[in-house]
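Every protein chain except one is present and positioned as in the full complex.
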Amino acid sequence: MKETLFSLEMKVRDYECDMQGRVNNAVYLNYLEHARHEFLLSRQISFADLARRGINLVVTRAELDYKLPLTSGETFMVNLDLERISPLRFAFSQEIRRTSDQKLVLVAKIIATGVNDRGRPELPPEVTALLAT
Amino acid sequence: MKETLFSLEMKVRDYECDMQGRVNNAVYLNYLEHARHEFLLSRQISFADLARRGINLVVTRAELDYKLPLTSGETFMVNLDLERISPLRFAFSQEIRRTSDQKLVLVAKIIATGVNDRGRPELPPEVTALLAT
Amino acid sequence: MKETLFSLEMKVRDYECDMQGRVNNAVYLNYLEHARHEFLLSRQISFADLARRGINLVVTRAELDYKLPLTSGETFMVNLDLERISPLRFAFSQEIRRTSDQKLVLVAKIIATGVNDRGRPELPPEVTALLAT
Partner (left out) sequence: MKETLFSLEMKVRDYECDMQGRVNNAVYLNYLEHARHEFLLSRQISFADLARRGINLVVTRAELDYKLPLTSGETFMVNLDLERISPLRFAFSQEIRRTSDQKLVLVAKIIATGVNDRGRPELPPEVTALLAT
């Protein structure tokens, strides 16, 4: 990641671990989403409010590189950067690092866009403003 | 609850909300479990370590009274009390309260026991010691 | 259960198992909910449609007795009965049985009601009609 716009510390919960004793692959997408939504909230953009207004921020592509598994009790940082990649699409660069030794757990690229209630691509003005900064 | 032995503050994550915009019923069991495991950890008892040693702490009964739904962005406390109810069984009294107004969200009673790797009821010594305090 | 109004066969998915190699406690609530919603659909009542119309069917109490854990690969039946218990509340009796030997895995009682978009208790007419049969 070039830059870290936002960081969120979280901790593995036991119910997120599977029979291998590791955090299940799908759960990392939950972590990444939660960090993105908390980042948006820190900029006064509420995913939930947008959804209620019929504007859905949606992921169109996700690339995930799993480097190291998280296990029970571990704390980690989810770091995030954001850039606009086309008029209607933006990309989050995200990484998860284990707190204890700062080792990379996962690297992700998440491409997203906005869709209005008629199913058409549309970025809400607050997201457009955020991307312009 | 007569007494609060342990409290954990948590925050709703958007992926935990369902199409009604409220935290899904099943997710509250996740919250309650996480608070119990964090409580045990605070007493040097690791659910994960016990599982690796072949001793499984298992829930035998859960009673949940849903009072008020949690929604996106809300923070809440999970409070917990613990008592032994028979030689091999113990009961957690748990409640969830919304941070903003302290209103009751959920009241729960969770009965649990231990099962060893031969499938027999058995409490590990550290849990027995905890229950004696 | 006195009577079985509806049955649904399902199969454990590996991501539903936790570090103990057993289906996590909270996941059984997912199974029970899915069976209830499929039952309602079989009677032409869609939980999703109701939610879109601002009528939320909500669980007010759940009692769960865990008898036997489900593990990877097992198939099971979720059986269900329904009765009205007051003008605005209804109760599902549910049980989960392992297909291989019909052993009881879980017994549950789920109390539910309806809430309209002003937050007031209200049963939609199709649910009232269902309860009258």
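For clarity, chains are labelled A, B and C in written order, and residue numbers in each chain start from 1.
Going forward, contacts are C-beta pairs under 8 Å (C-beta built on N, C-alpha and C of every residue); 3 or more make two chains touch, one makes a residue touch a chain.
Bear in mind the structure is a predicted one, so any value in this text is a computation, not a measurement.
Enquirer: Could you run through the displayed chains and say which ones the absent chain touches?
Expert: A, B, C
Enquirer: Give the residue, chosen from A:Glu9, A:Asp65 or A:Glu83, that touches the chain omitted from the document.
Expert: Spelled out, the listed residue whose C-beta touches the missing chain is A:Asp65.
Enquirer: Residues on chain C that touch the omitted chain in the whole complex?
Expert: 13-15, 17, 21, 30, 33-34, 37, 41, 46-48, 51-52, 71-73
Enquirer: Considering the whole complex rather than only what is displayed, give the residues of chain B touching the chain that is not shown.
Expert: 14-15, 17-21, 24, 26, 72
Enquirer: For review purposes, identify every residue of chain A that touches the missing chain, sorted by number.
Expert: Here the touching residues of chain A are 19-20, 22, 24-27, 29-30, 33, 48, 51, 56, 58-66, 69.
We take it that only the chains that are shown with their structure count from here on.
Enquirer: Can you figure out the chain closest to the middle, judged by Cα centres?
Expert: B
Enquirer: Averaging only over C-alpha atoms, locate the centres of chain A and chain C and give their separation in whole Å.
Expert: 32
Enquirer: Just give me the whole-number Å value for how far the CA centre of chain B lies from that of chain C.
Expert: Each chain reduced to its C-alpha mean, chain B and chain C end up 22 Å apart.
Enquirer: Among the residues of chain A, pick out those that touch two or more other chains and give their numbers.
Expert: In chain A, the residues touching two or more other chains are 14-15, 17, 21, 72.
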